[in-house]
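Provided herewith is a single structure, encoded as C-alpha cells, for subsequent inquiry.
Omission of a single protein chain aside, the complex is shown with its protein chains in their original locations.
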Amino acid sequence: MGSKRYQRLRRAMGIVSVLLVAVTVVLGLWVTPPDVVQGQLVRLIYVHPPMAWVAYLAYGVTSLASVLYLWRRTRNLRWDLLAASSAEVGVIFTGLTLITGSIWGRPAWGVWWTWDARLTTTALLFVLYIGYLALRRIPADSHQRAVRSAIAGLIAFIDVPIVHQSVVWWRTLHQGATVLNPSLSPRIHGEMASTLLLGFIAFTFVYVWMLLHRYQIAALEQNVLDAELEKLIQERRNEPGLGSSQIESSGDANNVGQPSKV
Amino acid sequence: MVQSVSGGTGSGQPANSNKAKPRVLPSRRRARRAWAALGIVIVAIGFLLYKGLGNSLVYFRTAAGAVQDRAQLGNKTFRLEGVVVPGSIHTTGTGVDFSVESSNVFVQVHDIANPPQLFQPNIPVVLVGHFQQNIFLSNQIMVKHSASYVAAHPDRVATVNGKKL
Partner (left out) sequence: MNGYVEAGYLAVLGGLGGYSALLLNKSKKLKRSLLPVKAKDDRDESGPQQ
C-alpha cells in the first residue's frame, strides 16, 4: 500500500483526468456547434451520457469483484473492498446522471421528471446501489458482510442492462442510444461525436482515479479496524479467568486472525 | 490495481490517534441506524417498482393506437404520442392548438399549457390529457427528442478524411 510508484501513477492519473475534463468542458461549452433542433442545449450531451457510462462501468467492476470474492479460489477481502469502493463511486455518477438528465429534460422535454422506463429504471439503479451501501453498514463480520454484499451487488447489476435496453424494450420519452443503438450507426456529427467520445474517456479516467483513492481509504479503514480488534482481543486475553478459545470463536476474531488476507 | 492492504501500514501497527478511530463493536444505535437506512431504501425500491409498473410499461399510446381504442379510453387521462403536423399550430390565449399524426392517423389537440422550448412542427411530442369527443384536451406537452444530433452549422464540421458531412 502506498508504494511511491503507485502514488506517482495515481497522481499522474489525477493530472491527466483534470486535463481531459478541462478540454471536454472547453470543447463542450465553446468550441462545438449548437444543434439544429436543440440549439445550445446539446452541450449537456457531452457530460450526461458519460456519467451514465461510468456508472455502468463502476457497477460492472463491483459485479466482477463480487464474483471474485464469491468464487472460493479467488476469495480475498480485497475484492470486497474494491466492489464497495466502485459501488460508491458508481452511486456518485448515477446521481449526476439523474441531475444532468433532469436539467436537460426541463427545457428540452418540458418536465424535470417523468415516469418513463429509462428514468424509472435509472432511479431504481441509484436506489439499489444506495441499498447495497446501506447493507454494508449492517453489523456483521467481514466475511458475512462480503458475501451478502456480493450477492446484493450482483442482483442490483441486473438493472444495468435493463436501463440500457429500456428505450428499446418500452416506449419512453427518453431518446434511444445515439452511438450504441441497435443498428450501431452513430447519429451525431463529427465535431460533436469526437467531443462526446472525449467526454467518455475523460470521465472514465476520473472514475479510475476516484476508485484508486476510495479503495485505499477502504483498505486503510480495514487496517485501523483490524488493529483495534487485535488490541481489544489482546486486552481480553490478558483478563484473568478468560480462556483464549472463547475469544477466538467469537465474531470477527476469525478475520482478525489473518490480517494479511485483507 | 488492487494493492496489498497489509503492507506499509500493517495491521500490527496500532492506531495511535483518536482521530478516525472506528468503533470496534458497533453500538446498538449504529446498528439501528443502519437497519433504518436499509428500511428506507427498501421502501424507495418498492415505490419505484410501483411507479414503474404503473407508468413505464405503457408510457404512451400512439395517436393511431389511441384512436383505435377511443371507445375504451373514454374520458380517461393518458399520454398520447404523435408528430406535430406542420401548419397546424395556432397559438391561443391559454396555450396552443395543433394536430399530431402517427401512421397517417391525425388527432386534433387543444392544449392549455405553455409548450416547451423545443416545441415545433415535425417534432414528436407526448401529451398528457384526455379525449373530449374527437379532440384531445392536453394540459402538458412533452417534446420527445430524437437521438440524432446535427450541427446547426454543418459547414464547420469536417470528417476525419477532410470531407464535409
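In this document, chain identifiers A and B correspond to the written order of the chains, with residue numbering beginning at 1 in each.
Just so we're on the same page, a contact is a pair of C-beta atoms (placed from the backbone, for glycine too) under 8 Å apart; a residue touches a chain by one contact, two chains touch by 3 or more.
This structure is a prediction, so every number in the text was calculated from the model and none was measured.
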Item to check | Residue touching the undisplayed chain, where the options are A:23, A:103 or A:197 | outcome: A:103
Checklist outcome for this item: Across A:70, A:92 or A:201, the one contacting the chain not displayed is A:92
Checklist entry - Among A:75, A:137, A:164 or A:213, which residue is in contact with the omitted chain in the full complex? => result A:213
Next on the checklist: Under the stated touch rule, tell me which residues of subunit A contact the chain that is not displayed.
Outcome noted: 2, 21, 25, 28-29, 39-41, 43-44, 47-48, 51, 89, 92, 95-96, 99-100, 103-104, 106-107, 206, 209-210, 213-214, 216-217, 220-221, 223-224
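Simple rule for what comes next: only the chains that are shown with their structure count from here on.
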Checklist outcome for this item: The distance between the C-alpha centres of subunit A and subunit B, rounded to whole Å, is 22
Checklist entry - Given the complex with subunit A, which residues does subunit B contribute to the contact? => result 1-15, 20-22, 24, 26, 30-31, 33-35, 37-38, 41-42, 44-45, 48-49, 51-52, 54-60, 81, 115-120, 123, 126, 140-154, 156-160, 165
Item to check | subunit A residues within the subunit B interface of the complex | outcome: 1-3, 6, 32-39, 41-42, 45, 77-79, 81-82, 107-111, 114-117, 120-121, 123-124, 127-128, 130-131, 134-135, 137-139, 166, 170-173, 175-178, 181, 187-192, 211-212, 215-216, 219-232, 256, 259-260, 262
